[in-house]
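First, the structure itself, so that you have it in front of you.
What you see is the complex with one protein chain gone and the rest in place.
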Amino acid sequence: MERPLTQHIQPGGEPLSLAEYEKKGGYQALRRVLGSMTPRQVLDVVSKANLRGRGGAGFPTGTKWESVPEGAPKPRYFIVDADEMEPGAFKDRYLMEGNPHQLIEGLIIGAYTVEAEAAVVFIRWEYTRARKSLRKAIEEAYERKYLGGNILASGFNLEVQLHVSAGRYICGEGTALVKSLAGDRALPHAKVPRQTQAGLWGKPTILNNAETLCNVPHIISNGPEWFRTLSRCNDGGTKIYGASGKLKRPGLWELPLGTSLREILEECAGGMREGLRFRGVLPGGASTDFLVEEHLDVAMDYDSVQKAGSRLGTGTMIVLDDRTCPVGMVHNLEHFFAHESCGWCTPCREGLPWAAAILKALEQGQGRAEDLDTLGQLTGRLGPGRTFCALAPGAMAPLKSALKFFRADFELHVAEKRCPWR
Amino acid sequence: MLTDLMKRELLAEIDRTETRQAACIEALQIVQRHLGWISNETLREIADFLNMTPDELEGVATFYNHIHRKPVGRHVILVCDSVVCWIEGVEEILEHIRATLHIEPGETTSDGLFTLLPVQCLGACDNAPALMIDEELFTNLTPARFDEIVAAYRDGKS
Partner (left out) sequence: MAVIYIDNKPYEVKEGQSLLNACLSLGFSVPYFCWHPELHSVGACRQCAVKQFRNESDTRGFIIMSCMTPVEDGLCISIDDPEARQFRASIIEMLMLNHPHDCPVCDEGGECHLQDMTVMTGHVRRRTRFPKRTYRNQDLGPFLNHEMNRCIQCYRCLRFYRDYAGGRDFNVFGIHQRLYFGRYEDGKLESEFSGNLVEVCPTGVFTDKTFMKHFTRKWDLQTAPSICVHCSVGCNTIVGERYGTVRRILNRFNREVNGYFLCDRGRFGYEFVNSELRIRRPLVRDARTAEAQPANKAAALKRVAQILRKTPGLIGIGSPRASLESNYALRKLVGPDRFFAGVSGAEQRLITAILDSMRKPSVLSPSLQEVERADAVLLLGEDVPNTAPRLALALRQSVRVRPMTLADQLCVPRWMDHAVRLVVHDARGPLYIATPYRTRLDSLATKTLRGAPDDIARLGFAVAHELSTDSPAVAGLSEEAQSLAHEIAQALQGASCPLVMSGTGCGSMAVVQAADAVARSLRKTGRPAMLSFIVPECNSLGLGILGGGSLEDAVERILKGDAHNLIILQSNLFRRLDRETVEEVFEKIEHVVVLDHVANRCVERADVVLPSATFAESDGTFVNNEGRGQRFFQVMVPQGDVQASWRWIRDIADALDKGELAPWTSLDDLIADMAASVQRLKEVVRIAPAADFRMTGMRIARESHRYSGRTAVTAYVSVHEPKPPQDDDSPLAFSMEGFQGHVPPAVIPRFWSPGWNSIQAVNKFQSEVGGPLAGGDPGIRLIEPMENVEKGQEGAIVPEPFRPRTDACLLVPLFHVFGSEELSMLSPAIAEAAPEPYVGLSPEDADRLGLRDGNTVAVRWDETELTLPAKIMDDLPGGLAGLPHGLPGLSGFVLPRWGKIRAK
């Protein structure tokens, strides 16, 4: 099984230096691109590879890059979204800590493709090790003329900066991120105009997740057909899956896109810890719907997970066991989302704390029967299209599905006036 | 007071950004690294330096998690209270911290050594529960392990 993204990473070890990376074939893709490919040709390759965004929304990367209008104004910006603040997600961190040059190479190729001459890696403050490894890698890349003016004598220029966020989940949302980079409060923006038309400083801007970009050099080196064969579905590539919760071996694994939930949880993560049973899983991070036992054979690819009623999201799973209170778990999640709401739109700003307060009351034995109705209503009122951005709908996903799959647990809290797990 | 060193660091940031304001988040972090927190007076000075009004900078400063607008202790303990750590028992750890350091989240120990703050998922879910002290991450926490870590900081590790 091929593991292009992680094969050279030594877990817990030092990041690959530039020399080591080059020795493993690093920056060959970039040399090929700058030496012999036009942006259009690169775009074709990436489009053919069926690479879909790994940041959560699963948007086809080729299509995104292509949407920078021809003749669009310059400068154009390329942004790496490495904020990764969604609870349960830790895949980008692994890639950046282990092999920062892989990301930088992907970034340079991406920037070349959309003719961006300035790039920013937006990373969260808490990722101190990743910050360090990236900072060093960027310096090395500048020294080796992979960055800066006239890269590899190709005439292409690219300046890259590392921006360390002061911490807010909403910064990961592309339009909010751009506000943050302008030194402002990170409030999301309407979808008109598209960021690829007017993003950072009102200029065309491309934003990709870190893992997405790490795939790009490999696609160039090995071709789109190879990339597609890596996966077990129509979309190409491997995926870094993660799993946490009370499993025997929580962790991260690079597997073919479309590997089944069961395979990941049971074979990679070793199944549940002694004495515990599997009850449910948030398959793609905190803002996805629960899947339960009946879904264990679902293939973890974009379309299959969607069909099962959830989202692939970031591919980092959070497992609920039978000794952990689903109400408490959802309370923890809603508390997080309420705290991270940017405060811009009413349903999110007011609705999330309300939901969190009700869940807390349930946990503390002060729940009322009508609370379940209110929670149910809130999942609709904070749903897609009703709030300004995707934060609140994401926050409602675990709540809504918990109300569906674990309703009895909620009712028990009301009936017994306590949390049965405490 | 902004020292010359801080100003030089700020200028380096400003150099890289489109507008002076665009450097403000970095600027707050730089100054905070030096001074521990951002006092009203400091905020005013930074705002001045960036051609912003204090109102403008405060709007930004109060938006983000890691800008301390109140004094903090010598070391800041950031305990992840997000979902996986919660599943893995962070509440127990927090209880232990409360009991041993005699502080509630948001408070500073009376010796001024530690401030306890909750923090959003640290991205260490495979080794939960986790916390950070200053810029260092500690995982697979147990009460006993916490005591060891804190002891090391008390002994002057920084």
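By letter and in written order, the chains are A and B; residue numbering begins at 1 in each of them.
Keep in mind that, in the parts below, contacts are C-beta pairs under 8 Å (C-beta built on N, C-alpha and C of every residue); 3 or more make two chains touch, one makes a residue touch a chain.
On a predicted model such as this, the values are computed, not experimentally measured, just so you know.
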*asked:* Using the document's definition of touch, tell me which of A:35, A:149 or A:202 contacts the absent chain.
replied: A:202
_Using the touch definition from the top, which of A:1, A:190 or A:369 touches the missing chain?_
A:190
*Out of A:10, A:154 or A:346, point to the residue that touches the absent chain in the complete complex.*
A:346
*Could you tell which one of A:3, A:273 or A:386 touches the chain left off the display?*
A:386
*Missing-chain contacts mapped onto subunit A*: 168, 185, 189-190, 192-193, 197-198, 201-202, 338-347, 349-354, 357, 361, 370, 374, 377, 381, 385-388
*Name every residue on subunit B in touch with the hidden partner chain.*
19, 40, 53-56, 58-59, 62-63
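Following the convention adopted for this analysis, only the chains that are shown with their structure count from here on.
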*Which subunit A residues qualify as touching subunit B in the complex?*
84-90, 93, 124-129, 161, 163-169, 180-186, 201, 242-246, 250-252, 286, 316, 318, 320-321, 324, 328-329, 332-333, 336, 339-340, 342
*Spell out the part of subunit B that touches subunit A in their complex, as residue ranges.*
16-19, 21-26, 28-29, 59-60, 63-67, 78, 81-84, 86-88, 119-128, 132, 135-137
